[in-house]
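The structure appears below as structure tokens.
The other protein chains are all here in position, but one chain of the complex has been omitted.
After this line comes subunit A, so read on.
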Amino acid sequence: MAYLTQPDYVKYICSCGQLKPITSLYFCRHCLKIRCGFCICHEVDSHYCANCLENMPSSEARLKKNRCSSCFDCPSCFHTLSTRATMAQPRQTPQDPAGGDTKVESKQPKKMYYLSCFNCRWTSRDVGIPDQPVASGGWPERTNPFAARVNQLLDYYKAIALQEKQEKIERERKKFTIRGKYITLTDKTGLTGAMARNIAGLPSSDSSCSAIANFVPSQASAEVEELPEDYYTKEVNLNQITSMPQRLASPEWQPVSVSRLHPLAKLLSVKRSQRCRVCDHNLTKPEYNPGSIKFKIELLAYYHVPEVKIISHEPVKAGEKTALLLKLTNPTGHEMQIKLLQPEDLPPPEEKEEPKSIEKSLEKSLNLEKDTSSYKAIEREPQYSVTSRVTSPPTALTLAQRDDAAEYDDDAQHDTTE
């Protein structure tokens, strides 16, 4: 049983040796093994904004630095900012309706919008951002003072990555030609390297060369700006100084004073699917719609693995026998045989060498596919300390299948066998 606010009393051994509560485990139907977040493959399915629930293709998300263009987070407490409307008279500085009965007096009230945080009451007016006439968008954007340098660095590293990739292709190609047994695609079809690059969707190598050649590494300088005269004597007003998390939330500017805090474009969230590393089957796959919390595939351990609950236990004393009452529940629609084992009776993790076909790796090298060797599932012995011994009944237990009607029954003695 897993609790939200209590420690996890019952833990299950994942096939990778981790001990986890049942709520964070998956069950691969194809390998018939328990998997956990550590030993499965996490894949990003789609990017979306958790506030406006808008989907964004991954290319666009990358372009926008994984941030939503219409939603903002509070720079002070990181809560989502809300847009608030006020009535403001033209030719008048925007002010609160609190300042009097402006609502009644104004002849031509104009709706103006500002951003406000419901948590810490920060508003965009606090830092002097003018109110906007439209509800969404139009908020002034600040430019990164180091934008040019950042772009230069980006180009440089992209070029280097490209160069390394090409070198790798060359190496792989040589390896296979030496073997002589396999004819590479380029040999067979007379494709040139440039054409192969085109097919693979890579830009030509010329531009990358220039980016590497023209790159100027930055120079460390010993000259540092002097501290202001009153640095040690001036009284500090902590309300005017930003906290470390506030500074780090906008790494481009790192404001020191609260008057320089600007709304943060909201970070996108991802929907992810999870995949078994051994058999490549999906363990979970969410629905595409960001508003939906349902799954298309949902192989949770909770639906397949018998649930163990500790009903009662007596305090453990040295050299004495105490009673431990467990309740096992079968969540599946099939009858289940269960045997209680001692920790040392656990079957050791199987050593399995996956046969690696050369054809497959050749195909991979040509397709420039990611190296999958890092995905391999590793099985380890579970680590846990034992302070007492459980004397288990030697016979196998039979758990009846789940009874959907049990919940609606009046008599309480309708649970599965114990």
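Please note the rule applied: contacts are C-beta pairs under 8 Å (C-beta built on N, C-alpha and C of every residue); 3 or more make two chains touch, one makes a residue touch a chain; residues count from 1.
Here is the rule we use: contacts and distances are computed from a predicted model.
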item	value
Chain excluded from display, named as in UniProt, from "Ubiquitin-related modifier 1", "Fuzzy planar cell polarity protein", "Dynactin subunit 6" or "THIF-type NAD/FAD binding fold domain-containing protein"	"Dynactin subunit 6"
Omitted-chain contact residue, chosen from A:Asp8, A:Glu54 or A:Asp126	A:Asp126
Options A:Ser46, A:Ser76 or A:Ser273, residue touching the unrepresented chain	A:Ser76
Contact with the hidden chain (one of A:Ile40, A:Leu115, A:Val258 or A:Val305)	A:Val258
Missing-chain contacts mapped onto subunit A	76-77, 86, 95-101, 103, 119-123, 125-126, 238-240, 258
